[in-house]
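The structure's right below; bear with me while I get my questions together.
Missing here is one protein chain; the remaining ones are kept as they sit in the complex.
For clarity, chains are labelled A, B and C in written order, and residue numbers in each chain start from 1.
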Amino acid sequence: MRSTVHRFTLSDPGDVSPLAAAIDRGDLDPATIVAVIGKTPGNGLVNDYTRGYLTQSLALLIAERTGQTRHAVVERVPFIFSGGTEGVLTPHYTVLCVDDQGTPDGTPTLAIATAFTAPIPAADIGRRAQVLATAEAVRDAMRRARIESAADVHFVQVKGPCLTAAQIAEAKAAGVALASDNPDKSMAYSRVASAFGVALALGELSPEQIEETAFFRDFERYSGVASCSSGVEVQANEIVVLGNSRHWAGDYRIAHREMRDALDIGAIHAVLEDLGLRAAPQLDPPQQAQLAALFVKCEADRTGLIRGQPHTMLNDGDMNPQRHIRGALGAIVAAVTADTRAFVSGGAEHQGPDGGGLIAAIARKPRR
Amino acid sequence: MRSTVHRFTLSDPGDVSPLAAAIDRGDLDPATIVAVIGKTPGNGLVNDYTRGYLTQSLALLIAERTGQTRHAVVERVPFIFSGGTEGVLTPHYTVLCVDDQGTPDGTPTLAIATAFTAPIPAADIGRRAQVLATAEAVRDAMRRARIESAADVHFVQVKGPCLTAAQIAEAKAAGVALASDNPDKSMAYSRVASAFGVALALGELSPEQIEETAFFRDFERYSGVASCSSGVEVQANEIVVLGNSRHWAGDYRIAHREMRDALDIGAIHAVLEDLGLRAAPQLDPPQQAQLAALFVKCEADRTGLIRGQPHTMLNDGDMNPQRHIRGALGAIVAAVTADTRAFVSGGAEHQGPDGGGLIAAIARKPRR
Amino acid sequence: MRSTVHRFTLSDPGDVSPLAAAIDRGDLDPATIVAVIGKTPGNGLVNDYTRGYLTQSLALLIAERTGQTRHAVVERVPFIFSGGTEGVLTPHYTVLCVDDQGTPDGTPTLAIATAFTAPIPAADIGRRAQVLATAEAVRDAMRRARIESAADVHFVQVKGPCLTAAQIAEAKAAGVALASDNPDKSMAYSRVASAFGVALALGELSPEQIEETAFFRDFERYSGVASCSSGVEVQANEIVVLGNSRHWAGDYRIAHREMRDALDIGAIHAVLEDLGLRAAPQLDPPQQAQLAALFVKCEADRTGLIRGQPHTMLNDGDMNPQRHIRGALGAIVAAVTADTRAFVSGGAEHQGPDGGGLIAAIARKPRR
Partner (left out) sequence: MRSTVHRFTLSDPGDVSPLAAAIDRGDLDPATIVAVIGKTPGNGLVNDYTRGYLTQSLALLIAERTGQTRHAVVERVPFIFSGGTEGVLTPHYTVLCVDDQGTPDGTPTLAIATAFTAPIPAADIGRRAQVLATAEAVRDAMRRARIESAADVHFVQVKGPCLTAAQIAEAKAAGVALASDNPDKSMAYSRVASAFGVALALGELSPEQIEETAFFRDFERYSGVASCSSGVEVQANEIVVLGNSRHWAGDYRIAHREMRDALDIGAIHAVLEDLGLRAAPQLDPPQQAQLAALFVKCEADRTGLIRGQPHTMLNDGDMNPQRHIRGALGAIVAAVTADTRAFVSGGAEHQGPDGGGLIAAIARKPRR
């Protein structure tokens, strides 16, 4: 198996012509696309329809070019989009492909596997049931990707369902207790259950540590590689596992680091160095060309403080905390890499250290 | 003359108790306060009343402690506040004091002078008349501060008036043409006229280059040290000139750099190095303690591109571009300095290179 | 006792010159001011500082004109401001005065009394303790106002404290459980406890019905005359009771109606008719001149539906539901009255029927 990584700038969620052109040029075979991860230009909150729009646009294109139905494409390929390109960030999407070309060179090489859980019923969203389904799917993906140890997993992206106002009303009428009766809050619950699922699969948390009472409470329990989103546009957990494996062919490898807090610029330098890149204080153009994709998960510190000083993100009635923190982390990362096409996603509860988060990057292997 | 710099975190624009406590402790004499520059927690746009609120609160306190009237305090002390602490930024204010203590040590030392123009009539806001009045006031301030050359000026903060909806309606009724009939746009016009005024005073622009037709058009004409704000709460241009002079006593000195674009992290490192501080990639705690104040002026690139990639700041109907860019630059600066108390102000038209801006920092002199 | 009502348009929370002019003209004696209720131009959410700013400005003015200290003024006069003048609404404030002029004419006449509870500790905000303190204060106010029966009470405005991020962090550190660990949500808890307090005082709810478990759950338990706000700027519940009494002199009387839902335009017509005013479909200019003040409390329907059709207020990540609903109700009321100076306040949990709210109006008595 060979992995390839293709990144496209997005001008409008209805316009996927850059990918179409790449397919037309033969740069990539649409049948080999296994996952798409990207940033869309919406607000990244419950009423962000740019994620669904881009999904529809991409599914249409891939269906046309492969002869599959749109439905079949959506069933097979996780489309994982985080809305919100605050500040310097660029809407874009990274297309991950797997084919059977090339020969492994024996070094750690990017390995990719995807998995889908069964649809999560409204009553299970943000609950233990979602945790267990996620863990099972992650383990299955690792096995299929021939990633040998949990330490070789560097990024697990999960997109899970959240509750709509309609579902909440329905449950209330039916007397069913949901994890939350607030759509916005349900997005957080879904992310947390997914994160616990990844942590369980990778041994970051023991089965005993999987307790709903720890959700939003015991932030020492986290996954250092889980990046979890949620949105009304999916019904099941869609999972993409990225790691390194010597069994794969291809030019790419991946690394990750935890971020201690929102100012942990050292973690950015460290993950780049893990990949042979050195920012001084910014990557130079040849190094920029090596960087293939970068993923950040972050969170507005819930204590209201960063390095002992107050921030205003949690009190702002006009701008959601996630819009604040994405803009902040996106800028720091872009300043170090000179690249604004970073996947920066908010809502990092139990994903990396509390008040911080995590960063993963994919780069071409250095020439030897 | 001796300069001192005092920085206070702001929890609420109605609460100036930290300054009151510092006065009570004898840390600073309220009669020596010559200017206050700060960030308030509003949106930083036309309807941001946190600037006026903090001004009222501080003027009340200083009046009470000095026995002056509130009116006299406001006439004497420029209170220059920029709203908007997006992302990691901390609301705070920096109190600049001048007294007659100490002896000059013969090295370049922070020199401070303030100046006020006459009230700017609505018809002159954003016009040549505002440019000339500003230039005159800057030159006068330099003279009084004994700053010997324009090269020794590192930061000129100007706060000028903008047009309210009421003034615009009045002018329309009277048939008077204003620089703009849009309150938000008038804020920009005021900033630009102030910036041209600073550039004229410092010889960055020649008298021939002062043309209204160049406003918002010829962005090669700029000041590398002007930081201009505007707001409904002032009627005249209020100016604070900061530079270095061997005639001053005190522990502080100042430096500045232009920023080429929003990702110019190199400029941040450079200005710190000018002051003997080295971020690798972040200031360490002893160096953090030396940093006394940091000022950034920045702008969402009007081409819609940063390093060749699109950003969404100019198209976002929910978040003003200034909220985006302040959050981005604030985060980059804070990541390098480990300090979230930066004055980061948007609206940098003709203040530093287009699409970039400028940065100035005050630090304690290194121990010798 | 005689009641008078004075309404002033607000151009800026720092500018109280219209009230100053009225005092100077002798229109009102500042010593007779017993309460001020108004709408300020902020966002009406946790980080709305326009309420505190206007309070500071008014307290300063009244202190100057009465010779009292600012502190004494704030201790005596409830300043109750709701932020957010969305849509057609006009920032304004209504000054309520009580003096000993005039003679009762024997008809029901506007009676006013204010009351303050003791400061509410953070742990009591949104709890039964706040309910009981509020009820006690309301009963005391009625007694002092000589309002003979609960049926004569038409509007009880309460402003209570809410939790700040700092208080929440402190409580968490101290292991103290608060009603909510979310500042925005704490505003709602404070309003609910106040509303239950009013309902208890007026016999709308029995003592047995005062249960914390009913908060946000049993919306059949409500007060039809309570209008509760909350904000960081007060530490105690500040209460203004408005009713009719034959023992009062003055030209004004008050009426109220419950609103069934957000489209209950019939309630607006009804409350006007109670006061002898008839909108067909809008008040005519002579009737407009009779209307002295109008108060609305409203809420975005939590079912997500209005008359069976979905609304989007609860899902909007860019605009808080309260900004939506205030703009909607403000417009309906203004269209019927031809007057944009309505006090329209969101957050009507347990204040009027769920999904609706209540309306109260003060008008001059018709000439006989």
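General remarks:
Rule of thumb we're sticking to: contacts are C-beta pairs under 8 Å (C-beta built on N, C-alpha and C of every residue); 3 or more make two chains touch, one makes a residue touch a chain.
Small disclaimer: the values here were computed from a predicted structure and weren't measured.
Across A:12, A:29, A:148 or A:184, the residue that sits in touch with the chain not pictured is A:12. Listed residues B:119, B:304 or B:366: the one in touch with the omitted chain is B:304. Take chain B: the residues that touch the chain left off the picture are 43-48, 164-166, 168-169, 183-184, 303-305, 310, 312, 314-318, 320. By the touch rule set out above, chain A reaches the unshown chain at residues 11-14, 41-42, 47, 49-50, 52-53, 56-57, 60, 166, 232-233, 318. Against the chain not displayed here, chain C makes contact via residues 9, 11, 41, 43, 85-92, 262-263, 265-266, 269, 279, 281-282, 306-307, 309-313, 315, 318-319, 323-325, 327-332, 334-336, 338-341.
The rule is simple: only the chains that are shown with their structure count from here on.
Centres computed as Cα averages put chain A at a distance of 39 Å from chain B. Shared interface positions of chain A, defined as residues touching 2 or more other chains, are 43, 310, 312, 315, 318.
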